[in-house]
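Here the structure comes first, spelled out in structure tokens, and everything after it is commentary.
Omission of a single protein chain aside, the complex is shown with its protein chains in their original locations.
All chains are identified by letter, namely A, B and C, in their written order; residue positions are counted from 1 within each chain.
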Amino acid sequence: MSDLLGTQPKASSLSDRWGPVALYLLKRLLSGGLVLLAGTAAVFFTIQAAPGDPALAALGEQATPEAIAAFRAEYGLDAPLMAQYLRWLLGFFQGDLGQSLAVARGMPVGELVLQKLPATVFVGLFALFLAVVLSLVLGTLAALNRGKATDTIATSIAVFGISMPDFWMSYVLIFGLSLGLGLFPAFGYVAPGDSLLGALHAAFLPALAIAAPMAAVFARTLRAVLIETLSKPYVTAARSFGLPRPFVILHFALRNAMVPYLTIVGLQIRYILGGVVVVERIFGIPGIGSLMVDGAFARDYTVLQACTVVFLVIVLVVNIAVDMICALLDPKQTVR
Amino acid sequence: MTSFRRFMQNRTGMVGLLIVLIVALAVLIGPALIPYGPEDMDFMAILAPPSLAHPFGTDSFGRDVLSRVLLGGRVSLTISFAAILVAAVLGSWIGILSGYHLGWTDGVLMRIMDLLFAFPSFILAMLLMVLFGFSSVNIIAAIALVYLPIFARIARNTTLLIREEPFIQASRLMGRRPSAIMLTEILPNISAPILVQASVGLAFAIILEAGLSFIGLGVQPPTPSLGGIMSDGREYFSRAPWVLTMSGMAISVALLGINLLGDGLRDLTDPKLRERA
Amino acid sequence: MSVPLLDIKGLRVGFGRGAYRKEVLHGVDLHLQRGETLGIIGESGSGKTMTGMALLRLLPDTAQVAQEAMLFDGTPLHDLDETAFGALRGVRMAMIFQDPVGSFNPAKRIGWHFRQVMKRAETAAGGVQPTGDYRARAVALMQEVGIRRAEDSVDLYPHQLSGGMLQRALIALVLALEPDLIVADEPTTNLDKVVEHQILTLFKQIQRRLNAGMIFVTHDMAVAASLCDRIAVMREGEVLEVAEAQRLFDDPQHDYTKLLIATARKLASPAAPRGEPGRDKPPLMQIRNLSLVFPPSGPRPAFRALDDITLDIRQGEVIGLVGESGSGKTTLGRALLRLYRPSGGTLLFRGEDITRASDRALRPVRRELQMVFQDPGGSFNPRKLMKDSLAEALRAAGVTSSREIAARTAALLERVQLAPEHGERYPHELSGGQLQRVAIARAVALDPALIVADEAVSKLDVSVRAGVLDLFRDIQREKQLSMVFITHDLEVARYMCDRIAVLYHGRLLELGPTERVFDSPSSDYTRTLLETLDYSLGGRNFGQAGYGGTGTERAHAD
Partner (left out) sequence: QSTTLTAAITGYNVINSLDPAKASLIPEFYVIWGVFNGLMTFDDEMNIVPDLAETVTPLEGGGYEFTLKPGVKFHDGSELTAEDVKFTFDRVMAAETASPNAGKLAKVKSVEVVDPLTLRILTDGPYAPLLTFLTNARTGTQIISKAAFESMGEEAYSRMPVGTGAYKVTDWRSGEGLTLTAHSEYFEGAPTFETIEVPLIAEEASGVTALQGGQIDMTSTAPAADVSVLMKDDAIKVLRQPGLNTRFISVNLRKAPFDDIHVRRAFSMAFQREAMVQAVIFGEGVTAQGLLPPQLAAYYSEEPRPYMSYDPEAAKAEMAKAKYKPEEIEIGVITWSGGWWKRFAEIFVAQVNQTLGTKLTVEVTDANTAYARQKSGDFEAGVWGWLGMVDADEYVGDILTTTGWRNFQGYSNPEVDALAAQGLAETDPAKRPDFYKKAEAIAMEEMAVIPCFCSNIHNLLRADLEGFVQRPYSNFADQFRSMKLG
């Protein structure tokens, strides 16, 4: 009975695993592109269906009818809708996002977006970082001490976090840590390029306000997943080999909990971005979330379109990145 | 019966249920017990601090904040509940359809869900509100649209998991119609994760509704909603901190209850946790 | 005798607290000498695993363990604190788990596991300077347990190895620890017979080399018989009896032991020859050059699961479909029922071509083609009462009057030897054997012409297996059904089937009357498969031939 033990696969080298990755990436990007197109079209036509007028936002309540007419002519708003959208699309494919109508009248939207993006990305990443660190600590502590006081405390903190909507959290933080104790600025944004420490200091409260509910969600996920991996036979097996406990926790339990954990992190990105919008306004962070809110209120469809593109791209990129990391972490799947 | 007993054992779940019941009772019959209506203005008592007469103080129109918080809670909960209900029903249906038929149906439906899902939740809701105007129905629709893809995905994934289960196959082998199989075989068996997601979603829907109202895209006044009261309270926080604080704490308590209840439900329905409990 | 290596008295294990406490071990006594193999047999859930886990303190936190005494090499284990115990576990005692695939960290390569375990062994031995060349040692160990191309294998991830290889790797890992006591928890249950055979051989060699005491947990009588010196029989958390292997089979004391042995013997004895039923009748189903290709999905390329299969199923005959795991048995079964759409060839049912018939067109034919599944629990909607599931089937068969449905449901239950009250239960409230009976009843309710039974008894306990098989056979004869009986268990196939079809990598390797296939197999593969019967069919001589518990080592030509 010679070769019945199954065929011997080759040790998989990285290049083997990256082979299908390229194809997968291509597919994801293609479908992402379609989503992008559909998204911008949806935004464009709904904003046009909505009442309101960018001219009014640009010119204010004092605008005279003549000024409004001139404005509409200047930005081609008197053309048929389809023509307007196609013109935008054409520009988009040439890398031209058009001019802002009302939020920053006449300014190239691409430039505008590039100006706002760093703040959002910085605060968002900072929030993500805080959420991940907090949740790793809380989730691991809770899972390892399941049913004990530590678990109860950590889980309570997590539940408390979820029960604090970000805007409410912002105020609690402002009045507690900022105006109360004077530990952090209540307002404003420092570009990390100017001073990294200053930027972290200034962005701490907004990032924490966004991160708190997320950290809670992540922590609870991690706790559940970790409890599950801790009960996996390979953990018991590792213990039966007499491997030290911290080692088992780190390399067996946590390591294998990472894929489901990261998947949840990826899914929550849309909440982080959503939270950024509200918190940006409260803390006066000049980010893309505020820009999009302004764009929506001002019916500035070019800005709105560009923000849509940016948000869709961020979500797409994050999801692909998470999938990639998961694929890297999980030798079983090249890509899902 | 057994699952109910098991739930009774679940301390978190029970505490959550208790809070939810208290909150539900408070918002349902509370307003009737308070001598002031939520819309009764008293210009003699504008921004009165908490007192025996007004345990939560009054707002800028001299309205009793407690009764407004209770009614606002009712409104917020109703809206969130309705939104989640719509999202869950519609989403499950889409998900089952997608997961059962696969192929073309699946492709189209899921791409639409992907599109909805790609938008940051708050921004999607906000855009919808700006575009279609402010009203309770529109908020419900906006929140429902935000959650639709989540339910659709869960329903689809669980459907995919069980569509190859022997009992579904057995049903197919009996020659039953797909719609009957989806309704009587699949739906009852994917209801658990949907239910758990609904409880989690409810908490987020409340947050979303409050967030919308908070930036001024909420229900029409004078109807109060928790977010609306907070938004008002924020404006005169330094004068009358109780309005924001009390409504903020109210929302936290409601969320706490729902979250704990959701945890309990999850423990209950997750067979893995169940085994080990 | 000297101090026993292990002496357990009054071991109790319970879960939960207060009113919810459930005791799963009610005072287990066991002892073991160096170099001795103690078998533990018993049905599923009897507490075999718990005994081993309690011994190594691997039970979850929710478990409470109590014992009168637990001595390891004279040392009272229960007096040791975590640290002191930790120094023993993995050094002097080790466990091999039931599920080799699950025992490896899926995120790490095989070699990594060896390195960690070896480091651990060195630290325990007080070795100051690490030897470093873990890889070479790992390769050597892997070679020792018979893993081909061990050099490559250490660089693979667990999922890239077959179950058999992983089981060997796990054994090699435990070897690296060189323990005095090995607890092996059903290490071969998940493997097919061919591999099981190899591994058991290996086991015995290793134990001998280390002169270790071994507790070998299994629910397979035959395996226990051929491997162990003494055997303990467990049921519901209690040790019913312990005896020398030979004596246990010759002179079982306990009724339960007697039942176990009788069942095993019954399955092992070939059924009375039945000729070839239906030879003269027109074939019910004609399968011509059937092939099935699973389309590529994700990174996985297209896969040809069935290749050029030609086979007739005659009226009233039972065809056994055997073959190693992954050979396409299930796929063929499902293709026959048109749950899959074949990629090539034709499928004639009563002469009618159903190869490409649409779902709608199939609906009337469906009722004639039924399936009984491997997992009795999974084949019922967990939210429906059993009688409702049966009623569903009856309705699908065209019965409309609710009175008739009730009557027929009762009759069906009776036919499969269940009481009416079983109809009032939910699936999880029935045992596996009972569920499978209802599954048979449901299939029969539709009055089918063909039933495909896919591993329909492999999830059942040995003690109930024979009963269900008999039920199958009775009903099949009574209704003159045709049946495709999928199994990887040759005993079962021989017991049940008129003809045997052997699948290998999606191809039909051999087809013939049962007797002929068993007596003079025409392919090498079938022959290899049959070799495994030599020990598992020990029914002819339980406890005598084997892997040399006390007997002589069995010659094995590789």
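One rule holds in what follows: a residue touches a chain if its C-beta (ideal position, glycine included) is under 8 Å from a C-beta of that chain, and two chains touch if they have at least 3 such contacts.
Just so it is clear, the structure is predicted and the values come from calculations on it, not from any experiment.
A.B. asks: If you put the missing chain back into the full complex, which of the shown chains would it touch?
C.D. replies: When the full complex is considered, the omitted chain touches A, B.
A.B. asks: With respect to the chain omitted from the figure, which of B:41, B:102 or B:253 is a touching residue?
C.D. replies: B:41
A.B. asks: Of the residues B:107, B:188 or B:216, which one touches the chain left out of the display?
C.D. replies: The one listed residue touching the chain not shown is B:216.
A.B. asks: Touching the missing chain, which residues of subunit B?
C.D. replies: On the subunit B side, contact with the omitted chain comes from 39, 41, 43, 46-47, 60-62, 130, 133-134, 215-217, 220-222, 232, 234-240.
A.B. asks: Of the residues in subunit A, which ones touch the absent chain?
C.D. replies: Missing-chain contacts on subunit A: residues 50-53, 56-67, 69-71, 100, 102-107, 112, 115-116, 174, 178-179, 182, 185-188, 281-284, 286, 290-291, 294, 297-299.
In this text, only the chains that are shown with their structure count from here on.
A.B. asks: What topology does the chain touch graph have (line, ring, star, complete, other)?
C.D. replies: Chain contacts: complete, every pair touches.
A.B. asks: B-C versus A-B: which has more C-beta pairs touching?
C.D. replies: A-B is joined by more C-beta pairs in contact.
A.B. asks: Taking the mean of the CA coordinates per chain, how far is subunit B from subunit C in Å?
C.D. replies: 46
A.B. asks: Centroid from C-alpha atoms only, then distance subunit A to subunit B, rounded to Å. What do you get?
C.D. replies: Those two chain centres are 22 Å apart.
A.B. asks: Mind pulling the subunit A residues that touch 2 or more other chains?
C.D. replies: In subunit A, 231 touch at least two other chains.
A.B. asks: Note the residues in subunit B that touch 2 or more other chains, in rising order.
C.D. replies: Residues 276 of subunit B each touch two or more of the other chains.
A.B. asks: Quick check on the complex: what are the subunit B residues that touch subunit A?
C.D. replies: Checking each residue of subunit B against subunit A gives 12, 111, 114-115, 117-123, 126-127, 130-133, 203-204, 207, 210-211, 214-215, 230, 234, 237, 244, 248, 251-253, 255-256, 259-260, 263, 266, 270, 272-273, 276.
A.B. asks: Could you pull out which subunit C residues touch subunit A in their complex?
C.D. replies: On the subunit C side, the touching residues are 53, 56, 58, 60-61, 86-87, 89-91, 94-95, 97-99, 102-109, 116-117, 120, 124, 147-149, 152-153, 155-157, 159-162, 164-165, 170, 173, 177, 194-195, 197-198, 298-299, 324, 528, 531, 558.
A.B. asks: For subunit C, which residues are in contact with subunit B within the complex?
C.D. replies: 20, 60, 62, 337, 339, 359, 362-364, 366-367, 369-371, 373-375, 378-383, 389, 392-393, 396-397, 442, 446
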